[in-house]
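What follows is a structure written as structure tokens; I'll ask about it next.
All protein chains but one are shown at their positions in the complex.
Up next is subunit A:
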Amino acid sequence: MSDVTFSVPTMAELAAKGESPEVLFWVGCAGSFDDRYKRVTKSFVKILHAVNIKFAVLGTEETCTGDPARRAGNEFLFQMQAMNNIQVLNGYGIKKVVTACPHCFNTIKNEYPELGGSYEVVHHSTFLQNLISEGKIKLKEGGSFKGRKITYHDSCYLGRANNVYEAPRAVLEALDADLVEMKRCRTTGLCCGAGGGQMFKEPEKGNKDINVARTEEALSTGAATIAVACPFCMTMMSDGVKNKEREADVQVKDLAELIAEAQGLS
């Protein structure tokens, strides 16, 4: 393990010094609390350090964007959350936000403006793609990913909801991996089953769980790695792989983890 300490500056610290960051990293609830997704958060922070980007997080000042409440119909709760977050973000004069959660990305990008919060919002897949195309992240050809079969599972809130289909794929291509597509991909990608607040309740009665159906599609590509770009997809696909008893030979990984791995940062 590396003994390097990665500092994570908060907005409060930066503001006290009268400084402002290039970009605010919106961690999100899953990125803050979920043990599996915390690893994605940490990978992304390591990448930000490696490319010398001046960033900050809100730390304990960050709260849920309100997305699950809104999708479950509780508009009051959503707007309470949104207003509070917008007050904090505007208070710090935030201009640009990056997040590893497509749900936070969608809400802040599309739904905060009409409540008074307008920022440039990018998802970490696009952010990573830009770092690669600008040459700030250099990936060696024929690295450890060469020839490794990876399939990418589209997050609905990134893909159909916001038309981000190519950035995650460009990141995987840059790894020199063998990207294999599932039959349902891009605009017809099958949901992992967690959107619209489904993450927080049991599914209705049916003949199969959606995440198992999607995992079967992913496994049928023969890929050893299922790449995801969303904390909910991460949980659902990981559970699906467990359900199929394939944890031993199939990994579910976020784009940031794969890049950090390729950069020797993990």
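Assorted remarks:
One rule holds for everything that comes next: a residue touches a chain if its C-beta (ideal position, glycine included) is under 8 Å from a C-beta of that chain, and two chains touch if they have at least 3 such contacts; residues count from 1.
Operating definition for what follows: contacts and distances are computed from a predicted model.
UniProt lists the omitted chain of the complex under the protein name "4Fe-4S dicluster domain-containing protein" (options: "4Fe-4S dicluster domain-containing protein", "Thiamine biosynthesis protein ThiF", "Fe-S cluster assembly ATPase SufC" or "Spermidine/putrescine transport system permease protein PotC"). Only one residue in the set A:Q79, A:N130 or A:N243 touches the chain that does not appear here, and it is A:Q79.
Interface note: of A:E134, A:E202 or A:E245, the residue touching the hidden chain in the full complex is A:E202.
Among the residues A:V23, A:A100, A:V122 or A:L190, only A:L190 touches the chain that is left out of the figure. Residues 1-8, 10, 27, 29, 31-34, 38, 41-42, 45-46, 57, 59-60, 62-64, 66, 68-77, 79-81, 83-84, 87, 106, 109-111, 114-115, 156-157, 160-163, 187-188, 190-191, 193-210, 213-214 of subunit A touch the missing chain (whole complex, contact as defined above).
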